[in-house]
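For this view, one protein chain was removed and the others were kept in their places.
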């Protein structure tokens, strides 16, 4: 291995990663996956490193995935959220971060409901910030694990047709995936109600579909997004039932092309964006994504930690 | 040691355990107890194993007891509850469990206010589920630690007269104890207000007492249950004061037979089911139960983990 350093000592958005960075992360993730699928149960790559998980939105899978990743490499992990911290005393998030840094913690995994919080924090500390999802902005480790799942399935991502289905407008997962898959040379399509497409979509280098049959015919992969309940309340879709009818992936549709690879960032709203029976098809890789998520985060933490010593 | 495997790769209810299983757990618990009472502070029997504690009801003692048990054997532990997890996004508990399993976690300690949740989860996953208390159904590790406490005190449980006192109807502790102590050959008695006795009690192979003096005269051991505050509100007892007068264990009653062994699953409502002064008698083994609880859970986790590799 020639060079084991990422271009940036942080990960705020998918655009921070070039092709070499992504290769490095995938190689390391594959290394860990093979070790742990054999008989390794614990490594010491992060022994003595403390990772702070600052999650200001409820989360099971992302928080836990980072926690397991860090602990399998023997890091110390501590979690804090606004409800249990001094933030209720009116302290600013940045002050909290600087305080934690002064205690000797240098890796921060941040989830926040406001877009841009991780970027703001990175600009004001010398610590390593990892974005674990910020508002409607980005969720770069999700994009990494999605791409890693496709990489392991197809061997190469270049030239793959990948269509993202659902609420693109509010999805940080979509945003990160579009950037990362573009970097890796995939062709991107979007299929979404017009009210849930972002403005200025032209600059994104994507193909827009208006019919699910066309979208699926074109695709090697669909990434189905979660429909947030709030969307309907805000009048952006007429009803969940109608969304489901025109934009949901049903058994009827999927059974026509079962070789289609289907990803979903989870948790799935079964019966809304995805019919439950579809989830049993072998090319529906939702559980594999979850498994890969831990290895991707192990790889990322371990590569970024090289900037600490 | 001929065979170190339990009959089932899970523990959902006391009925999952036969006499050999119980002996195996007691032997292992005694082994750990003796090691840690000497000078051992930490073992590595569960190194690299991750134990998920999913507690959907408030709990200090059971959660902590499992956490300490797992950590003393060098397991990684992570806790999650509905308030901090994606369950608030409407994800089903089963989906959450499957997600955690996909991340490589295979031991789940579950507490839930609904009876049957651990059974449902076990039927739908390949992970190891341990019931840490489900609704009014069962609390098998409490029964194990109670029996272990009696086993160490009396040498043998066979033929002991054990009377359970209090709110039998709503008590998962009572249910698990009745099954386990029956398996071990104890004679069981119940003393409870009629409204707090379960229906179809005849099939349980127990003796019903109507007077506390008769009950105590007959017993070698009483297991005093906690009176839940909700009971009075629901009209099942006329008043806490009356319950306490007729069904509480007072100094006056206990001092007539201080050789009587008294257990209580905790936390005690002093002044309701048990007078405070009673708790200082040497045969009141409430603190010993707590101590044994950790060793029983160490034994159980370690024996069940044999199914992982």
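To keep things simple, chains are lettered A and B as they appear, and every chain counts its residues starting from 1.
Heads up, the rule we're going with is that a residue touches a chain if its C-beta (ideal position, glycine included) is under 8 Å from a C-beta of that chain, and two chains touch if they have at least 3 such contacts.
All figures in this text were calculated on a predicted structure; none of them were measured in a lab.
From the options A:95, A:211 or A:242, the residue with contact to the chain not on display is A:95. For the options B:50, B:65, B:96 or B:206, the residue in contact with the chain missing from this view is B:65. Note that of B:48, B:118, B:166 or B:293, the residue touching the chain absent from this view is B:293. By the touch criterion stated above, the residues of chain B touching the omitted chain are 36, 40-42, 58-61, 64-65, 67-68, 71-72, 81, 229, 266-269, 287-288, 290-291, 293-294. For chain A, the residues touching the chain absent from view are 47-50, 76, 78, 80, 84-91, 95-96, 98-100, 102-105.
The working rule: only the chains that are shown with their structure count from here on.
We define each chain's centre as the mean of its Cα atoms; on that basis chain A and chain B are separated by 41 Å.
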